[in-house]
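Every protein chain of the complex appears in place save one, which is left out.
As written, the chains take the letters A and B, and residue 1 is the first residue of each chain.
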Amino acid sequence: MELSAILLQVLNGLDKGSAYALIALGLTLIFGTLGVVNFAHGALFMIGAFCAVTTQRLLSISTITIDETKTDFLGKPLQIKTPIVESWFGESVGQALIDWSVPLAILLTIPVMLIIGFVMERGLIKHFYKRPHSDQILVTFGLAIVLQELIKAYFGANQIPAPAPSVFIGSFDFGALIGMDAGKLLYPYWRIVYFCFALLIIGLVFAFLQFTTFGMVVRAGMADRETVGLLGIDIDKRFTIMFGIAAAVAGLAGVMYTPINSPSYTFGTDFLVISFVVVVVGGMGSLGGAVLAGFVLGILESFASMRQVIEFIPGINQVVIYLVAIVILLVRPRGLLGRKGVMES
Amino acid sequence: MLGLSRNDFLMLLLVLFLVAAAPILLNPFPEGSSLAQFNAGYPDLMQRFLIFGIFAVGFNILFGLTGYLSFGHAAFLGAGSYAGVWMLKLLTINVIPAILMSTIVAGVFSLLIGYISLRRSGIYFSILTLAFAQMSFALASSVLQPITGGETGLQTNLNDPRILDGANTSGNIPAPSLFGFEMRESIQVPMGDWLWTFNVGYYVCAFVLLIAFYIAIRIFRSPFGMMLKAVKSNNERLSYTGINPRPYTLAAFVISGMYAGLAGGLMVAMDPLAGSERMQWTASGEVVLMTILGGVGTVLGPVIGAGIIKYFENIFSKINDNMLQSWFAFMPDGLESFMVAVVHPFVGKGWHLSLGLMFMLAIIFLPGGLIGGIDSVYRRIFKKRAQ
Partner (left out) sequence: MSSKNNLLNKPVTRRSVLKASAATATVMAAPMIIPSTAYGYANEPKGAAVTLGFNVPQSGAYADEGADELRAYELAVEHLNGGGDGGMMGTFSSKVLKGNGILGRKVEYVTGDTQTKPDAARASARSMIEKDGAIMITGGSSSGVAVAVQGLCQEAGVIFMAGLTHSNDTTGKDKKANGFRHFFNSYMSGAALAPILGDNYGKDRKAYHLTADYNWGYTTEEAVRTSTEAMGWETVAAVKTPLSQTDFSSYVAPVQASGADVLVLNHYGANMVNSLTSAVQFGLRGAQVNGKSLEIVVPLYSRLMAKGAGENVKGIFGSTNWHWSLTDEGSKAFVRSFGEKYGFPPSQAAHTCYVQTLLYADACERAGSHDPCAVAEALEGFEFDGLGNGPTLYRAEDHQCFKDVLVVKGKENPSSEFDLLEIVEVTPAAQVTYDASIFGGELGSCNSGA
């Protein structure tokens, strides 16, 4: 097998791993800080993705003029739509805005997801801290269904394309960068953007927890909530904020993922189960573990999807993540970087 | 009586009555009335109530007693289903070998998975069971297609061998039966405006459910059940007393796996098809939800939870705008279309929305599921009176 083929799958794995890692990171924050099993986390990722669709729709709000010379499929005069942004900012700026709607959607996603996170935590999750995990599962699962159905009722069930800005369409000669022959290893621009974006978000979250007083308190709270509470620190308020941040991370993971796969209302469930596996393989309560496991499982999944591997072990591409999870959990009882006593009973 | 306390015996009698009379009780609305849509007394749904009831009762033996939350129980139901269909294809169309084989195969399968998964506890255990089930699902729908029929599912065919049955010359695939009584046969009794359907398959399920339910009560009340509860309340202390809890939890795991297999066997006995999506995590999640919704650790709760979820899936999904219009037809025009517009998002293609809302409302207002909630409401009223 050629080196370029292997490198290609490493890149694919890092890309897949980015999405897994971002979702798992948020899940771990919620597990670790609040002790809540959040089955609605996939739905948050999906809502993030639909922020991109919404932004696209908002920017494309149009005025309708009727062109009498042309007809539509029923033989009636054709309606011509002109986006309002085009008439406001001129055609070129307007079109550029629509073209960049996915990155622009980040501006919408952050506030929307923070608000959803705060409302969710204060309005619902707060009342479930002292309830058994089974109750948390049922209520968050119910919430996930409700969120999905609301999106489906408004946007329909079909996938909605949300393309990347046109400058990012096409591939980047990654091989030439690392000294291979030109054209040997091409990789799509947007997937590289996504990977870098994920690293940035992960870096920001870690820096926030590591270098700010706020983060220090939260980390202390994760380790021993009661003691921190006894010290007179209002840990609840900080945990609410952490929930909002976790929601925002999931939303950002979703919004930037839309050019890679067109979103539909079931977008989140595809990731939910794997993200739980990622979190547990990484080790409960370990943020670093979640990120590490996300990338490791992403890369393994990519390798297992190679034709040469499938021909050797049929079906391996479908089970590799679960198989690896089982082996890791049997060899390392608390996952890669887990601590003792977290969510073990 | 039957080795049960008075209360348990009364509960068993109550279940016996409810199950026997279900074809009448579940059809409260006269045929042809606009509310007849809410009747659930037709064979397919009644069978499903009982089958998923058995599944959930068995799941509760593991989850309710030991606290071990398995996220992979659908794999056992699926394995049981496949075993059942193969019996119907190869051996005989009589359902008894199918049901027995389903239970046995699921038992062996759960012994294997349980033995490995129970090396871990808490969420690590849940993820191990989830991983095994998802692997089973993925393999069943891809490389194991010759055995499982893949996504389309495994069906009985005209040219199956069925070595114990005589040659089939009817040109039709034989229907699963019990010594000549076909599962789909029914007796219909019109009673005034009402119509009651007494179905053979349903009463076969009912018979099995009663036995399964009786065994579950016995397990809950036995020393073995006490031991399992001890595992749940304090695993560590149990080990300090020199008792190794593993054999007990493994036994509970296998028993609940066999219940799942039994449910799978009954499913194919009622309708001889097994699709791979029966093993998917969503199916495993469903039985978890049924149990939690009804009440974890209660004997009756899971059956009720199963009934409610299946009712939503089968009744709410069938309500369409046409029906809404006929319901609200008595109202003035404007109000009618308003009411249709209000109800529309929650029925038909929106039945999932109703289900999700119900999950949330039930668990917010009734901690401990429906049985737990009813129990606490009852106690509150009772206490007030006592004062």
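As a convention for this text, a residue touches a chain if its C-beta (ideal position, glycine included) is under 8 Å from a C-beta of that chain, and two chains touch if they have at least 3 such contacts.
The model shown is predicted, which means the values in this text are computed figures rather than measured ones.
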Hidden-chain contact residue, picked from the options B:Leu13, B:Leu112, B:Leu164 or B:Met191: B:Met191
Residue among B:Phe29, B:Tyr42 or B:Phe224 that touches the chain left out of view: B:Tyr42
Full-complex contact with the absent chain, from B:Gly32, B:Gly180 or B:Gly334: B:Gly32
Residue of A:Lys152, A:Arg238 or A:Arg334 touching the missing chain in the full complex: A:Lys152
Contacts of chain B with the absent chain, listed as residue ranges: 31-32, 39, 42-45, 48, 138, 141-142, 150-153, 155, 158-159, 170-173, 175, 182, 184-191, 195, 197, 199, 271, 273, 275, 277-278, 313-314, 317-318, 320, 322, 348-349, 351-352
Hidden partner interface residues of chain A, rising order: 2, 4-5, 8-9, 12-13, 15-16, 70, 72-74, 78, 152, 156-161, 163, 169-171, 186-188, 190-191, 259-262, 264, 266, 270, 301-303, 305-307, 310, 317-318
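One rule holds for everything that comes next: only the chains that are shown with their structure count from here on.
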Chain B-touching residues of chain A, taken from the complex the two chains share: 37, 124, 127, 131-135, 137-139, 141-146, 148-150, 153, 273, 276-277, 280-281, 284, 314-315, 318-319, 322-323, 325-326, 329-330, 333-335, 343-345
Complex contacts: residues of chain B adjacent to chain A: 63, 67, 69, 116, 119-124, 127-128, 130-132, 134-135, 138-139, 142-143, 235, 281, 285, 288-289, 292-293, 296, 345, 350, 352-353, 355-360, 362-364, 367-368
